[in-house]
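Take a look at the structure set out below.
Only a single protein chain was left out; the remaining protein chains are all shown in position.
Read from first to last, the chains carry the letters A and B; within each, the first residue is number 1.
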Amino acid sequence: MAKRIEATNVTAYYGGFKAIENISLTVEPKTVTALIGPSGCGKSTFLRSINRMHEVLPGARVEGSLTIDHQDIYDRDVDVTAVRRMIGMVFQRPNPFPTMSIFENVVAGLRLNGVKRRSILEEAAEKALRSANLWDEVKDRLGKPGAGLSGGQQQRLCIARTIAVEPQVVLMDEPCSALDPISTLAIEDLMFQLKDTFTIIIVTHNMQQAARVSDRTAFFSIEKTGDPGRLIEYDHTQKIFSNPSQKKTEDYITGRFG
Amino acid sequence: MGQTPHRSAHAGTGGPSVPSSDGWSAGASARVADIPGTPRPPDHGLGGGDALPRAKAFGAEKAFRGLTMAAGTAVLVIIAAIAVFLISKAVPALRANTENFWTYQGWSPNQTAPKFGIGTLAFGTVLSSALALLMAVPVALGIALYLSHYAPRRLGTALGFLIDLLAAVPSVVFGLWGRDIFVEPVRDFSVWLNTYFGWLPIFGGDGPFGKSILLGALVLAIMVLPIITSLSREVFLQTPTANEEAALALGATRWEMIRTAVLPYGRPGIIAAVMLGLGRALGETIALAMTLGITFGISFNLIQNGGNTIAANIANAFGEANDTGRGALIASGLVLFAITLIVNISARVIIYRRREFTESAA
Partner (left out) sequence: MTTTVTTHRPRPPARPVTLRARRLPAYAAPAVALGALLAAAGIVYGAGIGGPVLVVVLAALLYLVGLFVAANAVEGRRSARDRTWSALIHSAFVLAVLPLASVVWTLVSKGAERLDGNFFGTSMNNIGARDANGGAYHAIVGTLEQVGIATLITVPLGLLCAIYVVEYGRGRFAFTIRFFVDVMTGIPSIVSGLFVLAFWVLIVSPWFNDGRPSFSGFAAALALSVLMLPTVVRSTEEMLRLVPAPLREGAYALGVPKWKTILRVVLPTALPGIVTGVMLAVARAAGETAPVLLVAGGGAAINVNPFENNQSSLALFVYQQAGDASKYSPARAWTAALTLVALVLVLTIAAKLLARRNRLGR
């Protein structure tokens, strides 16, 4: 079910500003790939261009080629909504729909796809919540507002919402940056389990986290403010953190930079 | 999302909730100012005289506080006074009324045996407002969505500004336009409706057509349109981007994103905007006084000359009203006051509820 993503010379703009330049990398199925780098280096931009969320912002556009199992994501005939269903996304801040209950949040994506039968929805919700390690905590209050949960629970609710539509790839944009250490740990555990099923790409500022959860790591950097972000090094996580081939990577990993 | 509780506590219920600045200033005033008997820190020695300045400051503080409180109370006094004075002038006229105020269909309070009833007027008021909202609300919401989520951002802002300006155009101008210009197409339309749909009672009758409930309601709709649009556009713009992106990331189309994230979030705001528009429509005077045919009688016919509302009747009948006539008009105004009060209070309750909800949720 999980898919391989190949990026070739991806360049992304915000209006006239070039945010990333010539990013090329291949993400293997059923792995966790971490994108690390200093602030403003374009890792989030790259992540958002994978499921075409980048273009939601006015004036934003992407050049180059991004494919998922050899299908061009940016092909003219491609249905954007199909891309986003195939490549789900979890955001930096937990963003459950504030007017919906926990249950409604989880099945929101299914409802969009026209699933109406209550029994199917309930089954899918339970499955997604179990997969997100949240079922036991919320099973007695599925009708309560999703916004009433703690931050970590909300983020797991958002993960459940994302995986409920059964995507093939899950993008996570600093999913733990707004969470306390215990919730962070819960999410990291979850990632280990989810990579059995999904291809996961995670943006993180936290290098320990990248080292803990990811199979491969891509290091992005910029020369100076205003320059586009570039991919400096992409390799097995172990290699990156023990014996990086680029000086810049080593400086960043050891804290001598940024 | 993070700032929601802060902001809503501020804009929200004020006293009983815990707006941080209030709570803070309470503490601060106790700390700094002027509790008699609190020993002053010794290092606070500007001028040295301790007791006298403190007592003076205390007096000024208290006076100023009292002044502001009096101003606040004035609001309550004004609202109460409105009710009291309207009632005091309405009662003699109501006593003199020789017909039932609620059921009599007609308005002749200036005769020696005054006869007047509110029924037809209240009916016309509610009918014209309801029709106006029926026509204005879908269009207004459509425009608000267009401005907030479809139009390019710059265009949306510019047009939003324009809509705000239109909301400021005085009603007498809309009335004049409706009477002199808009009445022609409406008359043609009414004749057309009468020809092909005359079998429906609301489009029946033999004319003349034109200065009808339909014209009045259309003008009203055009007038409340900018108000409802402006308010709901603001509500739509407040939808957290995070929620919109969440919907899009689930593979929603733009319309599905609006249905999933924007509309549910904005629903209480929309209801409040509609209620405020309704309040405006119910109380609208001059535009209707200029566009309605002014008749007395309860009829659902929308296209024949006719129609009347409480407010329009006050403007029209005021000129030749004698003492009882004025009292009768004031009595009708009292009814209008009560209706709008109910509408407004319900709108406010909805808004306040919503604030509590977002507060507790966030």
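In this text, contacts are C-beta pairs under 8 Å (C-beta built on N, C-alpha and C of every residue); 3 or more make two chains touch, one makes a residue touch a chain.
Computed from a predicted model, the values in this text were never measured in an experiment.
The chain not shown here is touched by just one of B:Asn194, B:Thr260 or B:Thr340, and that residue is B:Thr340. Considering the full assembly, B:Ile143 is the residue among B:Leu121, B:Ile143 or B:Leu292 that touches the omitted chain. Interface note: of B:Leu94, B:Ile118, B:Ala132 or B:Leu282, the residue touching the hidden chain in the full complex is B:Leu282. Residues of chain B that touch the chain left out of the display are 10-11, 13-16, 19-22, 24-26, 28-29, 31-34, 44, 46, 57, 60-61, 64-65, 67-76, 78-79, 81-82, 85-86, 88-89, 138-143, 145-146, 150, 161, 164-166, 168-177, 179-182, 185, 192, 196, 222, 225-226, 229, 253-256, 258, 276, 279-280, 282-286, 289-290, 311, 314-315, 318, 326, 329-330, 333, 336-337, 340-341, 343-345, 347-348, 351-352. Across the interface with the omitted chain, chain A contributes residues 1, 68-69, 71, 73, 75, 77-79, 81-83, 85-86, 112, 114, 127, 130-131, 133, 166, 168, 193-194, 196-197.
Definition applied: only the chains that are shown with their structure count from here on.
Touching chain B in their complex are the following residues of chain A: 51, 53, 56, 58, 81-85, 88-89, 91, 93, 95-100, 108-109, 112-113, 145, 147-148, 158, 161-162, 165. Put simply, chain B touches chain A in their complex at residues 1-2, 152-153, 240, 242-243, 245-253, 256, 260-261, 264-265, 267, 358, 360-362.
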